[in-house]
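Only one protein chain is missing from this complex, and each of the others stays in its spot.
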Amino acid sequence: MAKNEYDIAKMPLPELEKMGDDASVIVPADLKEDILSEIAASEILSEKSVETVERHHRRFVLGFCAAAAVTVLFFVMDDMGRPKDTFDDPLTAYVELERTFQYISDKMRPGVEKVDELSRVIEKSGAVLGKVTDNR
Amino acid sequence: MTGEEFADRFLVYSDSFYRVALYILESDADAKDAVQEMYVRLWKARDTLSAVKNPKSYGIVMVRNLCLDKLRSSSYRNTELLRTDMMSEETPYEDISGKERFREVAKAISGLPERERTVLLMKVFDGLTYDEISERTGMSNLTLRVLLSNARRKIRKLKIV
Partner (left out) sequence: MNHVILTVAMLFFTAAAYSQDGKDIYMKYSGKEGVSAVYISPSMFKMIGKIPDIHLTQGNMNLAPIVKSLDGLYLIDSGNSAVNADLLSEVKKMVSSGKFELVMQAKEDGETMNIYTLDDGDTVRSFVFCAVSEGECTFICLDGNIPKAELEKLMASAMAEQ
């Protein structure tokens, strides 16, 4: 039976990570090689010019500086009397945010469905009443 | 991000990503497909990846979402509900025939003799110059050019590039 997409979508990140670390699950021996072949194929097909190592390095350094600036801002704000962030990692925080919205919408759904159902009933009743009044 | 950095930060977790994909998709072939697609996307966006603090978690979320897309599209096919947003979702391949072409090229690269394949990957994936490859492999510049030229010729011969 196929996995339920909804249950997988709600799975917390640590649970997925645990699955990823399960060494009893055998991984194809040629996985990494095939990944590299796919990447090389994408490069060849897109006819991308090969960038120099120097350009890559410069971009990496700039990216690191931006990340460091954001980290400094985070620690300064923390001293201004706010509670401490629950997560250190923005990606984990993002996954939690996603789960929160999913949880809220789960709770809203029965109410919204009932309203939709009621609207349909009202619409049908309105149509019936309309016919009755028209026939008089 | 250089090929080496990409390998150190992301490729190192390929086994974990595969296991997650396998759990969701329950098929070796589909799991491998999903992981390969994920890496191609990551590679194309490698210049933006320095902001990723936790590559492993990032990759797991990404592979999960790719697998969920696959599950949804197959369940949609089963119920004969064609959602145009699913069909037109951006993939690393231009269209279905593009995907075939892509796979043929990747297969061709996998099938190259080891030296040709190594040189091709160093040039295309690691972005190394001939001098740098020569330093690492001990092969002369001329040998490298010949190997690379052979590799590209074999791929072109398939009439797919």
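Just so it is clear, A and B label the chains in written order, and each chain counts residues from 1 on its own.
Please note the rule applied: contacts are C-beta pairs under 8 Å (C-beta built on N, C-alpha and C of every residue); 3 or more make two chains touch, one makes a residue touch a chain.
Model, not experiment: these values are computed from the prediction.
From the set B:Leu66, B:Ile109 or B:Met122, the residue in touch with the chain omitted from the display is B:Leu66, counting the whole complex.
Contact between chain A and the unshown chain involves residues 5-6, 9, 66, 70, 73-74, 77-78, 82-87, 90-91, 93-94, 96-98, 100-102, 104-112, 114. Counting the whole complex, the residues of chain B in touch with the unshown chain are 38, 41-42, 45, 48-49, 51-52, 58, 61-62, 64-66, 68-69, 72, 85.
Basically, only the chains that are shown with their structure count from here on.
Residue ranges on chain B touching chain A, taken from their complex, read 1-2, 5, 11, 13-20, 22-26, 28, 32, 35-37, 39-40, 43-44, 47-54, 56-58, 60-61, 64, 67-68, 71-72, 74-75, 92, 101-103, 105-110, 117, 120-121, 123-129, 132, 152, 155, 161.
Interface residues of chain A facing chain B in the complex, by the touch rule stated above, are 2-3, 5, 8-9, 11, 13, 16-17, 19-22, 25, 27-28, 30-45, 50-53, 56-57, 59-60, 62-64, 66-67, 89-92, 94-95.
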